[in-house]
Every structure is written in C-alpha cells, then in structure tokens.
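Only one protein chain is missing from this complex, and each of the others stays in its spot.
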Amino acid sequence: MSDLPEAAERRLVGGTFSSGLSVSDFAACLEMGLEPVGLVQGYCVMHEGAYAMGGVLSRNISPFGASGSLSPSGSGYVQNYQCPHGMISTEHRAWGQNYEQTWVQDVWNQGFTSAFQRMLEEATTLGADGVVGVIDSQLPLGDVGAIEFHVWGTAVKVLDTPAPTSAPWTTYLAGQRLAKVFEAGYVPVSVIAAVSSVRVWAYCVTEYLMEGFAGSMWTNSSNSSNAIEIDQIVTAQSWSRQKVRSLARAQLRGDALHGADLRLAEREFQKGDLQIEAILRGNRIRRFKDFDPLPIPQPTVRLS
Amino acid sequence: MSDVTNDLPEATGRRLEELEKGLFTSDLSVNEFLLIKEVGFHPVGFVMGSSIYHTGIQTRKWGQSLELTKLTEAMYNARELAMTRMEEEASELGADGVVGVRLDVNYYEWGKDAAEFIAVGTAVKAEDGVSRLNKLGKPFTSDLSGQDFWTLLQTGYFPQGLVMGTCVYHIAHRGIGQTLGTTGQNVELPNFTQALYEARELAMTRMQDEATQLGATGIVGVRLEEKSHQWGSHTIEFLSLGTAVSKTSDEVTLAKPTTIITLDN
Partner (left out) sequence: MTNDLKAEVRRAVASLEGKPPKADSTTSDLSIDEELNLHAIGWEPVELVSGVSLFSTPVGLWNWGEGEISSASQAHALAFRYAIERIHKDAADAGGHGVVGVHIERRVYSTHIEVSLLGTAVRPVGAGRVEASNVFVSDLSARDFTMLMVAGWAPLGLATGASFVYAPRRSMSTALQQQSQNVELRNYTDALYSSRESAMERMQRVALDLRGTGVVGVKVVEGPMGFAPHAVGFAAWGTVVRLVKETHQFVRPSMVVSLNDLSVAFNAQTLH
C-alpha cells in the first residue's frame, strides 16, 4: 500500500489511540465533534549534498577560485557586485555575488514533503478526516551533512460524517484556537512550510564595511557622516523574506495563510560571507461561510 | 531627604520643553493608558531620575551582626536622589503625580564600587484641573500599575507617595569551632535568624515612618527586596517598598464584580 516502514503499519493496526494533545486541546476536540484516532508521523532523512550548509565543500569554495565551476546556472536569483576601485590584487575581492541556493531549498522541500506524505498515509490508514496539532522539526545528523525531517500530529475523525474520500486536511492549530477558526467561518486545508536560502559572497565594499572601514576611501563614502548602509547584505536579507513569502503564496492557490511563523537563521563564514535561511510556516485556511463581525468586546479589569 | 532645588542636567531641559508644549510620552501599556483616562487622568510625560553613587563597603567586624549605617544611608540617599529628580521632572511638567514608578539598579564594569540608581515612571495630570499634590506639596508617586491605580480609586483611596525604608545588614560569619560543632545536625542558625529579622523590621519601620510623614492612613502593595549588590553574601540590603494611600472620598464606586472562569490555558 505505501512506503511506510513495517513497524508503523503494526502500530497503527493496534486498538488504543495515542495522541500528542494536551488535556484542554483534547477537550476542545470533543467540543468540535472531532474524535482523536491516533498519533501519526512521518520521517525522512535527506543528504544535503556536498555544496549545502555544513556540506563538505561549501565552506571553502569561492566562485572565482581555482575550482571555478560552481557559479550557478540560470535558475534562481543571482546578483553580481563589481568592485568600483579599479584595483587588481589577490587580496582585493573585485567581484561578489548574492545567489539563491536552489539545492538547499530542493533538499528541504523534498525532505519535508516526504515526511509529511508519510504522516498523511498513516492518517489515511486510520480512516482519519484530518490531522491537528501538527509539529515539524529538522534535525541535523552529526557531521555527515544529513538532515532528518520529522512531521507528526494527531489524526482525527469528524463524527457523524461518511468515511473520507480525499486526503486528510491538516493544520498546526489545535484546541480552542482551532475551534475559533471554525467558528469564525474558516476551514483548515493544509499546513504550509516554505524555505528560502541565499548565499552572500562579499565583494570588497561589503567586506570593508563589515570590518568597520566605513568612512574610508575603500568604501566610497561621499557623505561626511560615517554611517553607510551595507547594501549587498540588505538586498540579500530583503530577498530572503520576499522569496519565502512568495513560495508560501504559490502553495495557497487563493486560500489564506493564517497564524504564520517566520524564522531566520544566519550563518557567517567570515566577514561578509553569509548564508541566510528563512523558513515560513503557517496554516492554509479557506472561508466556508459568510461571517458577521463580532461586536466590540467588553473590556474587564481582573481582580486577582 | 536632600533638599535639592533643580539640579537636573542640561539635556533634560529640551526634552521637558517639548512635553510641556503638549506632546505626551508614557511607558504605560494601552490597557493602562485607557484605565488612567477612565479615572480622569491624562499622561503628561515619561519622567526619570538617576544618580551614580559610591557604594563601597566600610570596614566591618567579622564576628558581629550589625547594621552598616553608612551604607544604609548611602543606599537610601542614592534612591532618594533618583526619586527626587524624577519628581522634579514631573513638577516641571505641571503633573499631579507619577504612576508605574520603577526603581532599578545598574552595575557597570568600569565602576566596581559604584552603582547607578534609576527611578522612572509616567507623570499624569488630573483632567478636572483640581490639584492632587500630596501633603508635602509634591506630585504623588506610586508604583501601582494602571490597573491597580484604577482599582484603588474605585475604593475611594488615593496614593500619596511611594515610600521606602532600607537597611544594610552585615551578618556575622560563624567561627570555625561553631561550624564544625553543628555539622550534620538540623539546627536553626540563630545568628542568621536574628539578623535577618532585625534588618527587615528596621527597613519596614522606616518605610512606615515615611508614610506617616505623608499623613497617609495605610500602605498598599508592600514588598520586601533583598540585594547583595556587589558586596558578597554576608552583607545584604533589605529594601521595603510600598505606596502610601489616604482616604479621599466616602463614595465607593465598586460595583459587585462578576466571577468568571477562563477557558484558556
């Protein structure tokens, strides 16, 4: 039926359900007419590839070094920076580049999706309508440059409805927050997770600015004040946020992203040489009924 | 209490001028801001006062538990200075009082025997124009939050001032003979008990004296803090803080509160 490990199939056949829900979340489920039927999960271990973060070759390769051929081909964001000084020297970084690390994004997407699909398979085996309280994690494994993707949640059946014919709906939410989402006229469709990864190879101006030479001839400061914006890095930072947002939007297909969570991780190899990774998670939800706004809530002062 | 006529640094002047012209600043949350307005007060400006004080330790006798009076004075004066400057800023703004007062101590690496004492709060003014200055003719100060200020006023009481008492106490080191004698037994350490008891009492009594000076009928929100600052574990400052209040009206507008149980965690 699936590529689930044998142990998983055995666990899911057993009678009692286990669930990651807290007591209040469990109570809320029952309130919503959702019956928890079991804890479901999926795993996937991906090898990052030689060039990705932590990968064996990523640290020392430079696009203009002897090994040369790393310059990414046409796919993805690339922006070049040219030295304005007209100096030729081995120490002077005449050229720099921001580029999208598409392989990192691909590894992440594949790992997450595989783990997620396996979780859905387990849920389907249980005859579940949906999975609530989803949690996802990515665990780097030792020095081998591998990541373990883990996605899990509590599978639920909607009481008094016929058996499901399509894939389960999923959401990071659980408990009262999920109940309010339903009451507000939304139905959860799926969890959304997107990642963007950009590498900054600093050129001379960026390197000097990051080492604190603002205001010197090297940084072309025409203004008398010594504060200069570090343009190359700002561009990369802005790009990483825009990109991850547009990747998430592409998955929405007209639905809304609710309760989003954006995490940024920056890694500096040396002054100005950075890697910026952005992960955006959220709940894809859809309106199923018109909704009259609530009246303005009555404020109270609590005597504790 | 030091009687200092305006000794605020020059930089303060410009900032207060802008506030006097009508801009208000406040570190109150939106909730507190709305509750202050409910009881007829308006925030005027964020006010602060600070002083850097030498807090070096005087010589002390190892075998005795006693108050280090010079240090007590220093701790008290340092905070008084900070509070007074904060009150001066409030007076400058024509405020009736300061709410949400916070007292903080900052230590800096370049000042091992010194500390910076800071008092900050939001100065407020009554919208009906009736003065609310306290018995000493100064703006009232209080460490009550916006919520507590609102609740207090419902009871017909009004804050008069933040009162404090402090006591720096040195606790005798027990002799080696004594230490060995009681090892392994569950014994109360009478030295410590007595010392801590006395120190706390001193701090609280001094705080109450301040309240009496303000003609207050009571003190609310009393709390006792213990700090070793940078002196090591045998020397402790006991600081007792509270807000002195007086009854100003017999009218109690407290409606019967509704009881609720919230379903969130």
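Read from first to last, the chains carry the letters A and B; within each, the first residue is number 1.
The working rule: contacts are C-beta pairs under 8 Å (C-beta built on N, C-alpha and C of every residue); 3 or more make two chains touch, one makes a residue touch a chain.
Just so we're clear, the structure is a prediction, and the values are computed from it rather than from any experiment.
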Response to the item:
Given A:Val37, A:Ala174, A:Val198 or A:Ala248, the correct residue touching the omitted chain is A:Ala248
Worksheet item: Of the residues A:Glu91, A:Asp143 or A:Glu229, which one touches the chain left out of the display?
Response: A:Glu229
Worksheet item: If you put the missing chain back, which residues of chain A would it touch?
Response: 31-34, 129-130, 158-161, 166, 169, 177, 179-184, 186-187, 189, 209-216, 219, 225-230, 233-234, 237-238, 241, 245, 248-249, 252-262, 264, 280, 282, 286-289, 291, 293-304
Worksheet item: On chain B, what residues meet the omitted chain?
Response: 8-12, 14-15, 18-19, 22-31, 33-35, 37-38, 43, 46, 48, 50-56, 58, 70-71, 73-74, 77-78, 81, 106, 108-114, 116, 120, 151, 154, 254-255, 257-262
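Following the convention adopted for this analysis, only the chains that are shown with their structure count from here on.
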Item to complete: Please work out the Cα centroid separation of chain A and chain B, and write it as a whole number of Å.
Response: 47
Worksheet entry | For the chain B and chain A complex, residues of the former touching the latter | 34-35, 147, 150-151, 257-258, 260, 263-265
Worksheet item: So in the complex, which bits of chain A are touching chain B?
Response: 22, 24, 176, 299-303
